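Have a look at the structure below before the remarks.
Note that this complex is displayed minus one protein chain, with the remaining chains in position.
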Amino acid sequence: MKHLACLFLCLLLISGCDWMPGRPTLAQKWRSPEDVVAFKDLYAQNCLACHGDGQSKAGSITLKNPVYLAAIPRDVLRSTIANGVAGHNMPAFSVAAGGSLQDSQIETLVDGILAWADPKKLPATPIPPYAAALGDVVSGKAAYTASCASCHGPDGKGGKAGSIVDKYYLSLVSDQYLRSVIIAGRPELGCPDFSSRRPGSPMTPQAIADVLAWISFQRVNEFDQPLSQPPAQR
Amino acid sequence: MKHEPDNSNLHDKSAPCACSAAPAPDNSTRREFMLKIGFALNAVAGAAVGIPLLGYAFSSFFKNHELDWVSLGPVDKFPEGKTRLGQFKNPVHRSWDGVTAEVPCWVRRISGDQFQVFAINCAHLGCPVRWFEESKLFMCPCHGGAYYENGDHAAGPPPRGLFTYEFKVQDGQLMILAGALPTLAQPNA
Partner (left out) sequence: MKSPVQKLSDLGKDLFLWFDDRLHVKKIWDSTAGHHVPQSAGSWFYVFGSATLLCFMMQLVTGIMLALVYVPSADEAYATLEYLTYHQQLGWFLRAVHYWGSNFMVGIMLLHMTQVYLFGAYKYPREITWISGLVLLVLTLGLAFTGQVMRFDEDAYWGLGIGAAIMGRVPFIGQQLVDFMLGGQIIASETLSRFFALHVFVLPGSVIAIVSLHLRMVLTKGINEYPVPGMVVRRQTYDKEYAAIIKKEGVPFFPKAIDKDIIAAAFVIGGIVTCACVFGPKGPSGPPDPLQINASPRPDFWFLWIFSIAALMPEQIETVALLAGPAVIGLILVALPFFNGTGEKSWRRRPVAVIIVLLTWIGLGMLTYLGATSPWSPVMNAWSAQSTPDAQILHRSPLQLQGAVVLQYKQCRNCHAIDGLGGERGPDLSDVGMRLTRPQLTRQVVQGGGNMPAYGQNLSPAEVEALVDYMASLVPAGVPPARDYTLPQKTKN
């Protein structure tokens, strides 16, 4: 009996060691950066720091914003990730543009980000178009006063939420970025979206274009580095 | 069994040697001569084997570097004002080198035919430096060396800027003179 037990133990040692915790599994095998295909990993590696993920907040606009996701067209999202925003602080991520992500990985990111869209959380008002021409500066001032001045001050230079016409700020952000923020807001930081700035009276697409024109009008081109996107209509 | 450790030598206790018969006195000079001849012959034989052996093992001390021009691809692959990763097959390679024959380098196209081609190896201890387009810095993952866009030392332990390859533009191709691992002893290529 004892001998049998010994024999069994030996057999176990010879063949059965394979269930030990130290045994490397294929899942632990090294993967090249191109083999990272899970959206979660890709997002955490490349996007999280500046855009946050809903839980963590960050300097730039969060992508887990239902209004933003409803507004942005898929190909714009894809090309923004791939090629960045020249002259502004959005890097190009595609290998072709000098980044580190393959096209398939960028596609995964686009799919994953758009999958966050939640139609149930959208306001009743139709979402304004993602991009549009600048509106009228003079009516923009009025629209600003109506919708934004309570936080950013009567002339945009302050109030509890800080200045949005600071020359440095305006030189760092594109008109499209400003437009996205006017539409989608920064709810995670306390800035409501276009529909809920004034209860019961959402901003119209025209008002959005006008406010943007009024803000953009105050850009100062005084820096030694040229602005890459000179405001189209002044 | 008892013994002194000092005397534990095996030979001390081995059987009496059978070779103790004294040689005939008239033979002694001849034997000495034979012994000398033996030593001399072996010295020659040893040199005949040993010198080539040393030459084989230490051949690197008697050889100059073989460098050759290799192409990094068409010039258009590298946008102006940008720094991109280039790669080439080392001009001196063996068929069993596998992936190790492929060598990366950083190509900075300043404008037109003006280039800078940097070795991937940090000037500190040879780790692979990585280019960051946003901050226009090369950073080393090992000991934190950093270099500016033009290869100059920016921070950390490296004693100098990045190693560079000699380059030329030929038939629209960017060519570099490559073939050896750059080190402080031979920084160029």
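For this structure, a couple of remarks:
Going by the order they are written in, the chains are A and B; count residues from 1 in each one.
Just so it is clear, contacts are C-beta pairs under 8 Å (C-beta built on N, C-alpha and C of every residue); 3 or more make two chains touch, one makes a residue touch a chain.
Just so we're clear, the structure is a prediction, and the values are computed from it rather than from any experiment.
One of B:Ser28, B:Thr100, B:Gln114 or B:Gln170 touches the chain omitted from the figure, and that residue is B:Thr100.
Taking the complete complex into account, B:Ile120 is the one of B:Ile120, B:Leu162 or B:Ile176 that touches the chain left out.
The chain omitted from view is touched by exactly one of A:Pro66, A:Pro91, A:Gly140 or A:Gly185, namely A:Pro91.
Per the touch definition above, the residue from A:Glu107, A:Asp136 or A:Asp166 contacting the chain not shown is A:Asp166. Although one chain is not shown, part of chain B still touches it, namely residues 1-6, 8-10, 13-14, 58, 60-61, 63, 65-66, 85, 87, 90, 92-94, 96-104, 120-121, 124-128, 130, 132, 134-137, 139-144, 146, 148-149, 154-159, 179-181, 183-186.
Residues of chain A that touch the chain left out of the display are 14-15, 17-18, 20-26, 29-30, 32-33, 44-50, 52-53, 56-60, 89-91, 161-164, 166-169, 171-173, 189, 223-225.
Assume only the chains that are shown with their structure count from here on.
For this pair, chain A with chain B, the centres built from the Cα atoms lie 48 Å apart. Chain B contributes residues 79, 82-84, 133-134 to its touches with chain A in the complex. Partner chain B is touched in their complex by these residues of chain A: 89, 91-92, 98.
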